[in-house]
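Then we have subunit A:
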Amino acid sequence: GKAEQPNQAGGNAEQGQAGGEQKKIRVGMVTDVGGVNDNSFNQSAWEGLTKLKNDTGHEVQYIQSAGDADYVPNLNQFVKDKWDLTWGIGFIMGDHLKQVAEQNPDAKLAIIDAEVQAPNVESVLFKEQEGAFLVGVVAAEMTKTGKVGFVGGMDIPVISRFEAGFIAGVKAAKPEVQVVPIYTGAFDKPDLGKSTASTLYGQGADIVFHAAGATGDGVFNEAKDRKAKGENVWVIGVDKDQSLTFGKEITLTSMMKRVDEAVYRVSKDYAEGKFEGGKIVRLGLAENGVGLPETSKDTVPAEVLKKVDEFKEKIIKGEITVPEAPEKK
Partner candidate 1 sequence: MDWGMIISNLIHDTIVFSTALIFAALGGVFSERSGVVNIALEGMMVIGAFAGAVVTYFMQPSELAPWFGLLAAVIAGAIFSLPHAVASITFKSDQTVSGVALNFLAVGLAVYLTKIIFNGAGQTETLKVVFSKWEIPVLSDIPVLGHAIFEAYPTSYIAFILVFVAWYVIYKTPFGLRIRAVGEHPRAADTVGINVNRTRYIAVILSGALAAMGGATIALTTTSNFSHNTVSGQGFIAIAAMIFGKWHPVGAMGAALFFGVAQAVKSLVQVFGLTKYVPIEFIYMLPYILTIFVLAGFVGRSSAPAASGKPYDTGSR
Partner candidate 2 sequence: MNHLTQENIVVEMRGITKRFPGIIANDNIQLKVKKGEIHALLGENGAGKSTLMNVLFGLYQPEEGDILINGQKVNITSPNVANELGIGMVHQHFMLVEPFTVTENIVLGKEPKKGMSIDIAKAAKDVENLSKQYGLMVDPHAKIEDISVGMQQRVEILKTLYRGAEIIIFDEPTAVLTPQEIHELIEIMHNLVKEGKTIILITHKLKEIMAVCDSVTIIRRGKTIDTLSVANTNPDELAAKMVGREVNFHVEKTEAKPKEVILSVQNVTAMGNRGVNALKGISLDVRAGEILGIAGVDGNGQSELIEVLTGLRKSQGGTIKLRDKDITNKLPREISESGLSNIPEDRHKRGLVLDFTMSENMVLETYFHKEFNKGGFLDYNAIESHAAKLIQEFDVRTPSIHTPARALSGGNQQKAIIAREVHKDPELLIAAQPTRGLDVGAIEFIHKRLVEQRDKGKAVLLVSFELDEILNVSDRIAVIYEGQIVGIVDPKQTNEQELGLMMAGSKRTQGGTSVE
């Protein structure tokens, strides 16, 4: 019954372990409409905070937004209540967070996926294109049909970075492999994801990479159906290691975006007095902000992973610069 209070619960048990010298801080986070069970970055962010609570005993809490109008009051809910650090999760919240930051110069805020120029905000962005590049390599190497698909949520810059990186990766590994991108226009419609995947698989793609939040769940469902009928199809997951949710039979690999790590690190830094307002962090392969999960070795042959590692080296070294936007359609 006390479902909605994962926060305060953490308190007493871990108090000792966290050490008496450090003062307990309160970290709040505002999700977009997806909520903390979106199998995607909101969930990942909340996992980061939950870990923080479990490791250090700091108090954490979240509010889910119901729409655009909610972002500012939800952020303010924490800010006005003098929480130590307030997170905004997602590109969409950028301007709202900036507004709140400017109106409350004493408050400290942080944001994922957007760049906010303000002295009291730390921005965390990811180089999704780099990770997407690597899963593109996997896809190109593993496709039997010479055709792979991409399912995007909404056509916004973050998702374009996924698409661009993926295409670049595929082309770098095997120029002849064809990539078919489709945008579903929604992050929360598994049924749409399913029909889109069905179309892609039906058209002969055997591997589909999705960057579509919960819409992507539908891609897995479709793959599962087809796998059950003996078709050899795969999905490449996003944000988290989705093989843990959807199983290794259909999850080839995932493009991990370590939102949890980022949220955890920045919050912990704050507690340790190392918060840097105005800083903009970009996490790529070099910073381990994006990448493939360990579990991939069960589904992807070693020689392919070796190739992936080679490309990874090149990207880190700067020999390859991965484009941030796909060529204009």
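FYI, a residue touches a chain if its C-beta (ideal position, glycine included) is under 8 Å from a C-beta of that chain, and two chains touch if they have at least 3 such contacts; residues count from 1.
On how the list was made: all candidates are chains of the complex that A comes from, given by their letters.
Note that the structure is a prediction, hence the values are computed from the model and not measured.
For subunit A, the touching partner in this complex, chosen from 1 or 2, is 1. Put simply, subunit A touches candidate 1 in their complex at residues 1, 3-4, 6, 35-39, 64, 155, 180, 182-185, 188-192, 194-196, 198-200, 202-203, 214, 217-218, 220-221, 225, 228-229, 245-246, 329.
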